[in-house]
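Excluded from the complex is one protein chain; the other protein chains are retained at their positions.
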Amino acid sequence: MRLVVDLNKCQGYAQCAFLAPDVFAMHGEESLIYNPHAPEEQRERLARAVAACPVQAITADGLEDFTGEPGPGPGQVASDGR
Amino acid sequence: MPKAPLFRQITDFAHRADPYPLYEELRRTPVLHEEADGPFVISSYWDIEALLHDPRISSDATNLAAAGADELSHSDETGGLPPSFIRLDPPEHDRLRRIANRGFGPPRRPRRIEGMHGELEEIVAGLLDGLGDARQIDLVDQFAYPFPVTVICRLLGVPREDEPRFRAWVDPIVAGLDPDSRTSADSARAAQEARLQLGMYLSGLVEQRTREPRDDLLSDLVTSHGPDGSMTMMEVLATAVLLLIAGHETTVNLITNGMLTLLRHPDVLRRLARDPGLSVRIVEELLRYEPPVQIVPQRTCIADIEVRGVIIPKGSRIWLMLAAGNRDPERFKDPDRFDPDREDIQHLGFGSGVHSCFGAPLARLEAQIALAALARRLENPRLVADPPPYRQNAILRGPRHLEIAFDGLN
């Protein structure tokens, strides 16, 4: 799954690094580094991290299978047929 | 009979079951100041959000005391212990919070909370299995309270079997936050005394951990020696009291408000029963729709500030109405609708800025796991009384009891 964090929005609340520590990590107290290509087994944790971001800075694709049937996902994206 | 000023109605128990019409009225005057020495009440999302990030707004207990007491903002943190970091400003707040975080989260302990996932599920399963043949329960006493208490005990390293002892101190402290009881000097004294007693109880554990550290947060608090140095013994105790209380009192309400809301929205409850993953967004929407902390009342401004053309003079007390901001139609479309599918749930449920909730990741996991399990396992759950009886407290708002009938356990 691809993801990108808008680090202008990010204020270092670290919710993502708590909830998906294999994808997101704090580098020091406040700066976030992350893997823009999260492996499939991180799907559930990534969904938690995306939803928990207090500033909604994380966009990920390929999460729509995880949360809920109707309704778009938090960083909802349709596949692009690639 | 003349109506009481709006800001006094906030603490009026009559609004407890449904404070949202009152909040809507509050939002009509975004900066509400009804009595010369009364607080400035801020109820709109963008204003609250801005003030939570305004470096001229202080959380410091001393500044607050100088601003004079009111029903919500008097300092409950007395009783011989220094203020905990929620009642301090930077740089002290930041220093203590960083030290507390060393044992709790990233960058040093990124997996501590995530690693409790399985344990949390086991505790929940244990509580539900323990219901036996019951067909009606009080969700608060039988589930929503014992679950987060067990969790915070394990995390801190406080013996679970001591719960009756510390509950006897926690109750008066939380009641001390309660606006009505606060009018009585007795209850304020009781809260101070209880905080001191709780501190003394924890000091026994802390001394033990100083000698023999274990893998728990208390040990980390006493043994932490980082770039910020260490906490003094009094700082450790103030922090431990804060974490113990905040670690469960708010989560009880998040879970109980959550189940109440789901029972009022059976379609969502049914979806959750089929799809536990939906709990992630349900919990975020709950933090918007029914936040367990409704008001941040302990702020003062240390300079004249302007909000929507109104000058709030230096030294004024400010109440930030988080739960009103969460229902602000200027911010959220159809704000009074509970809708976990909404794309934009950037709520104020955990506050924002430097004081944003320390325990948020744990509270999120606890609520997600608890609600998913309740939805899956309770067969045909129904509310026995709607609205349920509420606690007195206007800040930490939630039902005192939540009677649920059901047909059996899956």
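All chains are identified by letter, namely A and B, in their written order; residue positions are counted from 1 within each chain.
The definition used in the following text is that a contact is a pair of C-beta atoms (placed from the backbone, for glycine too) under 8 Å apart; a residue touches a chain by one contact, two chains touch by 3 or more.
By our rule, contacts and distances are computed from a predicted model.
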>> Leaving aside the chains you can see, what is the UniProt protein name of the one that's missing? Options: "ATP synthase subunit b", "FAD-dependent oxidoreductase", "ATP-binding cassette domain-containing protein" or "ABC-type multidrug transport system ATPase subunit".
In response: "FAD-dependent oxidoreductase"
>> For the chain left out of this view, which of B:Leu6, B:Ala65 or B:Ile302 touches it?
In response: B:Ile302
>> By the contact criterion defined above, which parts of chain A meet the unshown chain? Give residue numbers in ascending order.
In response: 1-4, 6-8, 10-12, 25, 27-37, 59-62, 75, 77-82
>> To test your reading of the contact rule: which positions on chain B touch the chain that is missing from view?
In response: 50, 53-58, 60, 89-91, 94, 302-304, 352-354
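Throughout what follows, only the chains that are shown with their structure count from here on.
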> Cα centroid separation between chain A and chain B, in whole Å?
Replying inline: 25
> If you look only at chain B, which of its residues touch chain A in the complex?
Replying inline: 98, 105-107, 110-111, 113-114, 271, 275, 277-278, 280-281, 284, 340-341, 343-346, 350, 352, 356, 360-361, 364-365, 368
>> Looking at the complex, which residues from chain A come into contact with chain B?
In response: 13-15, 17-21, 25-29, 44-45, 47-48, 51-52, 54-56, 66-72, 74, 76
